[in-house]
Structures are given as C-alpha cells and as structure tokens.
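I have a structure I would like to understand better, so I am pasting it below and will then ask my questions one at a time.
Note that one protein chain of the assembly has been removed; the remaining protein chains are unaltered in position.
Right after this comes subunit A.
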Amino acid sequence: MKGESILELKDIKMTEKQWNSSTKIWTEQRGRMITLTSVSIMIIIAVSILYFVASKGFSTFTVNKASIIDFFTGMQWKPSTLDDLGRPIVGALPLIFGSFAVTLLAAIICAPLAIGAAVFMTEISPKFGKKILQPVIELLVGIPSVVYGFVGLSVVVPFLRENIGGSGFGIAAGTIVLTIMILPTITSLSVDAIEAVPMQIREASLALGATRWQTIYRVILKTSLPGLLTAIVFGMARAFGEALAVQMVIGNSTVIPSSLVEPASTLTSILTMGMGYTVMGKAENNALWSLALVLLLMSLIFIIIIRILGRRRVY
C-alpha cells in the first residue's frame, strides 16, 4: 500500500512536470523571447543610427582633414572647394547660427502664448478650453510640417516682403512658421504640467485671500516651472530638428544675414537641399553628414536638459 501510493505520487509529479515543461513554461519562454526581441531591435536601431551618422559625420575631420574649430567658427560654407592646405572649406557657423536663431526666437515668442493658453485652459475657463481649444490644438499637432511650410511660403513670406521689406525669406519667416508649429506641442505639455499641481495648493492660496492672478503667478506657475520649462525644451527640440517647413521659407543662403528678412539658412535646410546633389564619399557629402551629426548631438543635449529638468519636478 505504502509503496504504491509513493509510486502514484511520483507518477503524477512526473506527468505534471512534463506537462509544465512542454506547454506552460514553453509558452512563457516564447512570450518573453518575442517581447525581448522587439526591444532588442529598438536598441540595435538606435545604436546603428548613432554609429552610422557619427562615423560618416566624423569623416570630414578624419578623412578630409578639415579642422573642427573651423567647422564651428568658420563663416564660409563651400565644402566643394579646398583651401590652401587642401582641406574643404566647411565653416558651418552661419548654419548653426541660423538654427539657433530660429529656435530661440520661436521659443521666446511661443512660450508666453502657449503658457498663457495653458493657464486659460486649466485655471480660467476649463469648459471652453476643454471643449474647443484642446481638440483644435490636438488637431494642429497632426498637421504635416510641409503644410506649415506651404502656408508660410504663400502667406508669411509675401506679407513680410510687402510690409517690412527685403525678400521676405529669412529668419523672421522661419521663426513665424516654427512658432505656429511648436505652439500646440508646448501648450499641451504645459497643460499637463499645470494640471499636475495639486488642488490643495490652489485652495490654500485662495483661502489666504490671494486673487486668482496672484495664485496663478505666485503659486501655480512657480510650482509647475520645471514642467513648463520641459515643455519649452520639447518645443525647441522640435523646432531645431524641423527640416522642410523651415527650408521652404528661410531662403537658404549660407551667410549670417544682416536683418531678419534677409535669406539665411539652418543646418536642416542645407542638409535637405544638398544631400541630393552630392556624391557619397566626396568631401561635400561628408560635410553634410557632419551637419547631421551636429543635429543628432543637439537632440541628445535636449534630452539631457529634459532629464535634468525632470529631476527637479516636484509634482
């Protein structure tokens, strides 16, 4: 009797084990493998983008022997011609200046508008804000950048030409197009940041006798400041990397312009224009890859800034 029951127990155990190993554990393993493969593919993509763009971008300095200092300080962008030392002339300062100029100006104009709209949507008239402003802003996020570029080309550029002068193409036009483009991004992220401020803090401030404006200005904006800054940096990152809309309205002249309505250029605009007309492996093509590398590094810097701001967020 005793022996039999032990045998039975063993049998059951064995079959259970077999059953487990053949189906349950195996399905579980398979599921884990499938998901792990997917994330590994993402890592491979990211690493290969970094590797390919970096190796191409550095070849201007390693293969074509251009100097890095000249690249960041030189005023002349003529990568197809060589200087006295046989190095391509790659002074990217006008392009870098153009990129930073449109990005910063767009952020400066856009931030008060976007944060104002966000405050309006959360604090002043949530009903109107949620019903009308929010859907429209969400829709704006989806409008393709070429459409913004086209509207800029057919409305903003002629308007600037007739009212301010110059050709109309330039940093001013680029700034206006980018401002409208990043407005929805900054607004919706600011709304999130302001909504994260706990209700008690508002109530405490109002209970102390503060007016709504005092509450907004001294309490809400102050506590949500890291979040608002993150929103602005996100907008700037988008503006900095935007290619076609800017390329259509900025005029694409590789000099630092004397006014905001004179043609200028950005990293992305020269990159978009040039890539189709250069031959892989030549100095002028490598120079373009260096611009792409600068763009990539800038997007990494934006991420680092966002990370640092994120650490400061209280709510």
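Keep this in mind: a residue touches a chain if its C-beta (ideal position, glycine included) is under 8 Å from a C-beta of that chain, and two chains touch if they have at least 3 such contacts; residues count from 1.
Definition applied: contacts and distances are computed from a predicted model.
A.B. asks: Given the options "Thiolase C-terminal domain-containing protein", "Nitrite reductase small subunit NirD", "CO/xanthine dehydrogenase Mo-binding subunit" or "Phosphate transport system permease protein PstA", which would UniProt use as the protein name of the unshown chain?
C.D. replies: Hidden chain, UniProt protein name: "Phosphate transport system permease protein PstA".
A.B. asks: Among A:Met248, A:Val261, A:Ala283 or A:Leu309, single out the residue that touches the unshown chain.
C.D. replies: A:Met248
A.B. asks: Of A:Val63, A:Ile108, A:Ala204 or A:Ile303, which one is in contact with the hidden chain?
C.D. replies: Of all options in A:Val63, A:Ile108, A:Ala204 or A:Ile303, contact with the hidden chain holds for A:Ile303.
A.B. asks: Return the single residue from A:Thr37, A:Asn163 or A:Ser258 that touches the missing chain.
C.D. replies: Touches the omitted chain: A:Thr37.
A.B. asks: Consider the whole complex, including the chain that is not shown, and state which of A:Pro88, A:Gly149, A:Gly166 or A:Gly251 touches that chain.
C.D. replies: Result: among the candidates, A:Gly149 touches the missing chain.
A.B. asks: On subunit A, what residues meet the omitted chain?
C.D. replies: Touching the chain left out of view, subunit A contributes residues 24-25, 27-28, 30-32, 34-39, 41-43, 45-46, 48-49, 52-53, 56, 112-113, 116-117, 119-121, 124-125, 128-129, 132-133, 136-140, 142-147, 149-151, 153-155, 180, 183, 187, 210-214, 216-217, 237, 240-244, 247-248, 268, 271-272, 275-276, 280, 289, 292, 295-296, 299-300, 302-303.
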